[in-house]
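All protein chains of the complex are present and in place, except for one that has been dropped.
Chains here go by letter, A, B and C, matching the order in which they are written, and residues are numbered from 1 within each.
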């Protein structure tokens, strides 16, 4: 197997971009050149009271600039500490980890669907698959939480932003809005990242359409490389028993049809 | 009893001044105006893995500039972290704590004796008692460890620096060098801060001279204000049983004759 | 309408924040930082029948996310307490809990009889001390011994509610909680410190003169939460939870696990206003949520 490395990333940007949401740009002298959209970075905090690393999806990356972008919400003590770090501070980062998104040969039209912070997974996908056509749907709770609209507008043939309360963009759940467009869109694949409830809704909403749905899962992680078996996710594959797979290795990107929600 | 306060000190300087020895200047908006030489500051580290505060003697202070100076050696993980802090960083500091040095009315001539980092206690004493005459003796292991010579030269009528290995100043133990000068000096009091072995040697060396010896003690502390009773020191006072007193309240400055070494 | 008051064995606390024994003296020192009447209660330093010198220094060592201590119960003795601190504290509008310790059952009985006539509101039994008459094993290890010392003190001190403070250094703390209840304890408090040792690899000596010490601080919180929940499911008497509390959310966690009130100890050293700040933050929380803090007690929902 390929060798792995723990790298030192220098913070180039760590800026609030929406309510409780930050964008961080990290630069690496030894920038890896094999990043795929959907992969993640395992970040060590410099505050010693935090022992565990934090996994963040690689929101986007730039091989030539040797940078990756993280987009994270301040939800707990760890992300609060992360948001306090200043430009120039160095962080230990393991990357790229996880399987990432690898579209089949026949894929041309891709629907990118983001729910809340799940949208942070999307920008890297066009970056690693620039030859594909993207139709993007982003859903947020309300206007305050809207992120990455600009970034996704640049790389999408079509972009739809919705908020649950209608305070910005279309009103309603973005899964339903996508379902309405499916007939005319006829995408080859739907790539989605959001909360588990969204996946349940999506499964139902897209049932009528025979389209593969790929999702990215979130999990509390330990080692991040498949050794400790804490970031488990239950899957059911055709002809197999239900079993647990590792989100950090077999995931985070999986076929929704195989994930046991 | 007077009320106490936990203050916010802004780091104005945190500089290496000798091998493993740092000087830190902290500025306080609410600078206390009742500091006495020999008192200490109880400093909270910002690194959350360290729960206990660190007591440091107030090396010197400047009421008008609203600053105190700390001089500390990097001996453990805590002081290592402290040495990494940069100018502008804020620290929680309880000060001034402890009894400090209060010379009797009749005192004119004072010998200040410092052993290694113990010398860090001395500069504040002339600052709070400028009317007295100071004859200063500083002893260090070797040239690399010499600190505060300049500061003490300014405030002393006479300054003698010695190193155990003779790599700087006079060669030999500073207590012995002082003993030789005692007869002509005839000080009213000797104020000393150094390791316990030095106090033992000093007691013996100055036995022939009928001079009060005041020392400043070091101890691992908890609360720093007399509540937890962890920084105890055994004393024997005339006509009393041996007992423990609190270094943080009854100390750190004590009569050597009462300290049970 | 929100409420922060809690009642333990008939004693009302204006809020559930109590300072832990040994970390707060008799209240005088911290009273210089803030008015100690802002607290729900104060646990005194451990009292013994005779004055006690305690252990030689060092008595404290830092650990990762916590500390070890081994003071050895230095205290002026119960008589001195009754003459001085008992009166001082009685004047203050705060619940006073007298923490008592002994090295024999007779010690406990003798001191309990004295405290019975004191002005303190409650008694907390420190049973983590070695029983010198029975091979030095701590009173707090075996259930039968926990029950015996609790009932003896209860008899000797009928005027005060008794809180038995349980040691975490056992295989099943719930058994000792039951034993305390059977012995007539009006409440239990837990956890006392975890036994530990800090070593200086250069000198090859333990840092504490006493070699072993008790570990406390944020690092022990998960152990304390589990034990509080275990005890909550074992006894009916109220529980006072402690172990690494440094914030109002920690208090919420302990109360959800079954604590009716909590004690703040080590955090006082880190932040002299700590206990007071937690009480304030907790007040804000119950107001914002317009809740009765008592409604939280034991509401933990297990995953299954």
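Here is the rule we go by: a contact is a pair of C-beta atoms (placed from the backbone, for glycine too) under 8 Å apart; a residue touches a chain by one contact, two chains touch by 3 or more.
What you see is a predicted model; the values in this text were computed from it and never measured.
Interface note for the absent chain: among A:91, A:231 or A:254, the touching residue is A:231.
Looking at C:9, C:109, C:170 or C:291, the residue that reaches the missing chain in the full complex is C:170. Although one chain is not drawn, the whole complex shows that of C:13, C:108, C:229 or C:269 it is C:229 that touches it. Taking the whole complex into account, chain A touches the unshown chain at residues 1-6, 44, 48-53, 78, 92, 94, 219-234, 243-244.
By the touch definition given at the top, chain C reaches the unshown chain through residues 63-66, 68, 141, 169-171, 194-199, 201, 203-206, 208-213, 215, 217-223, 225-226, 229, 244, 249, 252-253, 256-257, 299-303.
Criterion: only the chains that are shown with their structure count from here on.
More C-beta pairs touch across the B-C interface than across any other pair of chains. Centre-to-centre, using mean CA coordinates, chain A is 56 Å away from chain B. Taken residue by residue, chain C touches two or more other chains at 64-65, 218, whereas all remaining positions touch fewer. Across the assembly, chain A contributes residues 48-49 that each touch 2 or more other chains.
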